[in-house]
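Just one protein chain is left out here, and the rest sit where they should.
Per-chain numbering from 1; labels A, B and C assigned in written order.
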Amino acid sequence: MPHRWGMTVDLDRCTGCGACVTACHAENNIAVVGDVQAAKSRAMHWIRVERYWEGDFPDVRLKFRPVMCQQCDAAPCEPVCPTYASHHTDEGLNAQVYNRCIGTRYCANACPYNVRFFDFYNPKWPRPLHLQLNPDVSVREVGVMEKCTFCVQRISAAEIDAKAEKRELKDGEIEPACVQSCSAKALVFGDLNDPESEVSRLSRSTRGAKLLEELGTLPKVTYLARQTQV
Amino acid sequence: MDRRDFIKLTAVTGAGATLASCGNPEHQLIRFVPDDDIVPGIAEFKPSVCPLCRAGCGLSVRVMDADVETVRNGQAGVVKMMVAKKLEGDPKNPISRGGLCPRGQAAIQITYHPDRLTHPMKRTGARGTGEYKEVTWDEAIAELTGQLNALADAKDQKSLVLLARPRRSRRLELFAEFLSRFGAPAPIGFELFAEDVLRRANAVSFGHEQLPTFDLARAHYVLAFGADFLGTWNSPVSQNAGYGVMRQGRQASGGTRARFVHVEPRMSLTAASADEFVPVKPGTEGVLALGLAHIILRNKLRPADAAGRAGAAIDGWSGGLQDFKPENVEKITGVSALRIERLAHELVEFRPSVAMIGGAPLAHTNGLFNALAVNALNGLLGAVDQPGGVFFTPGVGRSPATPHRPPATAPQSGADAGLAVKVMLIDDANSVFASPKAWKVREALDTVPFIASFGSFLDETSLYADLILPDHSFLETWVDSQPESGALDAVSTVAGPAMKPLHNTRSTPDVVIEIAGKLKSPVALPWKSYEEMLKAPVGSRESAASHQPPATAVKYQPPRFDGDAAGFPFHFLPYASQAFLDGSTAHLPWLQEMPDPLTSGMWSSWIEINPRTAERLGVALGDIVDITSSQGTLQAPVVVFPGIAEDVVAMPVGQGHENFTRYASKRGVNPIGILAPLTESETGALAWAATRVKITRAGGNDGRLILFAGEMRENPFEGRRQER
Amino acid sequence: MSVLYALYSEPDEVQKAVDSLRKAGVPEKEIVVISSEPIEEYEFSHRDKATWLYWIAGGGGALGLAFGTWLTRMTELAWPLQTGGMPIVSWWPNLIVMFELTMLGGILATVVTLFITAKIPTRENALYDVAVSDGKILVGVESPTEGLRAGIQNALGAGRVVSR
Partner (left out) sequence: MKEATAKRITDDLLRPLLHTSWRFFLLVAVLGGIVLMGGIAWMYQIWNGFGESGKRWPVFWGFYITNFVFWIGISHAGTLISAILRLVNAGWRRPVTRCAEVITAFALMIGAMFPIIHLGRPWLFFWLVPYPNQRLIWPNFRSPLVWDFFAISTYLTGSVLFLLLPMIPDFALVRDKTTGFRRKFYGALALGWQGTTKQWHRLESAMQIMAIAIIPVAVSVHTIVSFDFSMAPVPGWHSTIFGPYFVAGAIFSGIAALIIAMAALRKFLHLEDYLHPVHFENLGKLLLMMSLLWAYFVFAERLTTWYGNGTSEMNVFWATQDGGYSPLYWLMVVCNFVIPFPILSLRKLRTVTGCVIASCSVVVGMWLERFLIIVPTLSHKYLTYSWGSYRPGPPEIMIMISTFAAMGLLYTIFSKLVPIISIWELKVGEHPFPIETAAQVKEHAILRTNP
């Protein structure tokens, strides 16, 4: 049975610290667009920690919600792409093939979660910052769409190792950069096809819910509700 | 594998040529033979230590080969080198436990920073102009040695001052050793959010002059006073790990979810995660703590003597804190008596419970009282050295650095010692940026005849240096850390270089050792090199406990504020920004572009104002306001912030660098600049939360404020249809 | 080759001329009427009206439909890629492409047939007179058999016959 990669986000553990955001930049060669472009809201954060205020001072609450590509099984972004740049892989990942992308940006419009980002310019890394670039991840050229891949480079690396060692992947062996950096362990990643895996166990939790479930996009990210004291 | 499979594969892996490796002139350059044999494309993981804050998280550095442009005996070329690619928390490290904070993730950019200083430099222009010329290491070291010799000749060794960040590290021990053997005063530790008040309080209450460690993983009830322990305070990564467990980590094993109450006038990142947010008047946190203690004592929920010396340190403890009846406390703190009653009962009911205090509450004129009050409460709750309580990491020596006392940051600090500073060494401390103008640090620096800096970047302070001997980055050299908190057991992390140096820099400890040996009358240090020092076993260190000031009972003094409430109606609350801490990481582009967790601000600074206040002042999101204190005026855009009291305005520290690399220079404003030079009455630490300001609208939204988020609320138009 | 024709201003004369040409024993096929605009109300203008064009257009449409069906199916199966949890061959979207190609087929078939049956494009024909563009109507016969020449000239009206 093929793997089916999924993630759970425990909103009761998440403290909104933002480590995942920086870790994602570090792992995936996401360009820093700079203040001028950031002011035009062209900053690219494959994962973002949304925060929502509730109520007014002094009875005020704040919700954090990390949002990355939900890797939907019925992803609205996939069918609208005329060149198959966005399509579904055998392991249920929502793949984005930069080389095929011609930049219609249709996928981004169709995505209800706004987790797709566009390279408005060729990225720049003033030397020697370029030495940090992760050689396992392609750098995107101007005019293509990019988004969270669940750190597919880590997944395939682990799979190749496991294959070489003629063994099954262990649960928790693969950690996307965001999961790895999360010190509160709010993010859990694993194989949803393995009923024993931590991620399967958690996504079965009664606290679990999908983001914009009603749209029928069948996301593979489950959000575990933050508990409130009575 | 045929072409289609290949395409499928690339489709999955997203592999492809990286731009970085094409379009560069590399192929024209000569390829040098690598020094060590390298397996291309295979990643290694090497240990290191995060240098950014005192938490000292252990790192595991992903290292891979890359083509590095270098110059070898005059010939430019490229050489294959193993270089750091990514920083992860070291799973085996008891502090980071495999996790890392956003700042730590970005630390790697220090090594690769385009504006990093790559070679020794001597000042050519006037001080502060940043005009330097490259010199060789021999020249640089000779220069510094000469200066020290001059002092020695004049029998004036006392007027050598070393300004460093106060860390528990052998690096600082080495400096201290050198200074004392040379005959100079101990290093001056300078850091804005130094938490010296808390160390003192812990020494008084518990006999440990160090920051506390909280056993959150086992705590059932956490009451935090202003401590941003999930964001920037103390040892954030380990505290986040503990927090995760205390919330959802215990259910599997039949445990329960801990409760968490946060007390502060402005909802911080940490308070956002609290079950209950208790706004309180600034500087009255201690009163609330004692109010809670009073109820516990009154109702005999806990034995009074449980508090031990921590209680004894509080005036009127034995008498049951009669001055802190709920009604009085309500008057002082603004927290309702009923609520106080409830919280007090919960504290006892849900034991093990623990209280913590840090940050702003200690940055008032009565900071020490606030700290002692909370310590006493912890004592009363029996939370000290108990599972789910507060611990003190053992085996932590006293910081070799004497905490600065104003105007000690200013080198005429010498003044108290009764002599002027002639030579000043700066190790990565930026006192100019992080001191109120009133301290006149610049002026003081100007009076110092000779200043040498070991920093890797030109910042406001090192700009005053006559000589710059840039250090290796932490990834290129031996590093160590002995965190004073964050783990229940003693931690001492030592790591070798993760990669070879990129530039013509030298490890500062080794430079100091070399200079020590080169002096006319050499200073004999027990180590040939820093590496040797780190490899030597840590000698039995005098325990911090032995250094404890006599415990004298303290009374509550209302906090004093600079500026009268009439003229300056708002409390001004600078806070450590999640991205930049005290501003020392503002030069890292990833952190500049990381949206602030609460406001989503990027690349800019702002002032947070309560919605009703904003309405009253006639300002909206992005409008520009003047923030005026008795010390001066700042201009910043407004962020309407539902989580802040109406009489408080808050501002993140970190932006507003005049000169700190291309990414941070001339960006935003620095709230520290307009702080009044009030100090904590007992310890003399800067009371950075004791300034009042007035706000006046200065103009409309000029795009200065850069936000990532669109809306503040999830459902902004709720109920709109009914209205129209 | 030789042509015989005459120019008329009024359709009635044309009708007469055509009839008398028939009497003169000129085969229906060889009688040519040329005008600068379609003329409806007369018998002569109803010659050659019958046409298969409509059926051919329909056939073209059918061809287009077939091609559309094949193209969509074939390409989707050539390299089956999952998108949005839709079937590899998903008929709903394919119908759109199939419809467009059907219409395209019909249109192209029509135009091609038109060109063939109307014998265009060709070189300029011998049997033509620029006067037609002034509203004159031309009736004539292309390379008539010698035997009929006299008869035709009479039929068209000896006076106005042009012979080339």
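One rule holds in what follows: contacts are C-beta pairs under 8 Å (C-beta built on N, C-alpha and C of every residue); 3 or more make two chains touch, one makes a residue touch a chain.
All values derive from a computational prediction rather than experimental measurement.
Judged over the whole assembly, touch between the missing chain and the shown ones holds for A, B, C. Contact with the undisplayed chain is limited, among A:R48, A:H130, A:R154 or A:K185, to A:R48.
On the side of subunit B, touch with the chain left out of the figure occurs at residues 3-4, 7, 600, 709-711, 713-718, 720-721, 724.
Residues of subunit C in touch with the missing chain: 9, 32-39, 44-45, 47-49, 51, 53-54, 57, 71-72, 75-76, 78-79, 81, 83-84, 86, 90, 93-94, 96-97, 99-101, 103-104, 106-108, 110-111, 113-114, 117-125, 127-128, 130, 132-136.
In the full complex, subunit A touches the omitted chain through residues 37, 40-44, 48, 50-52, 67, 76, 79-84, 100-106, 108-110, 112-114, 117-122, 142-145, 212, 215, 217.
Just so we're on the same page, only the chains that are shown with their structure count from here on.
The most centrally placed chain, judged by C-alpha centroids, is A. By number of C-beta pairs in contact, the leading pair of chains is A-B. Computed centre separation for the pair subunit A/subunit B is 30 angstrom, with centres defined by C-alpha atoms. Between the Cα centres of subunit B and subunit C there is a gap of 89 Å. Residues of subunit B found to touch two or more other chains are absent. Contacts with at least two other chains are made by residues 87, 89 of subunit A. Of all the residues in subunit B, the ones that touch subunit A in their complex are 10-20, 41, 64, 66, 68-69, 83-89, 96-106, 108-109, 112-114, 230-231, 236-238, 240-241, 243-244, 247-249, 257, 259, 267, 269-270, 272-273, 275-277, 279, 502, 578-579, 589-595, 597-598, 600, 602-604, 610-612, 642-646, 662, 667, 703, 706, 708-709, 712-714. On the subunit A side of its complex with subunit C, the touching residues are 73-79, 81, 84, 86-89, 218.
Taken together, the subunit A residues at the contact with subunit B in this complex read 10, 12-19, 21-23, 25-27, 29, 32-35, 38-39, 41, 43, 45, 48-58, 60-64, 87, 89, 93, 95-100, 122-123, 125-139, 141, 149, 152-153, 156, 177, 180-186, 224, 227-229.
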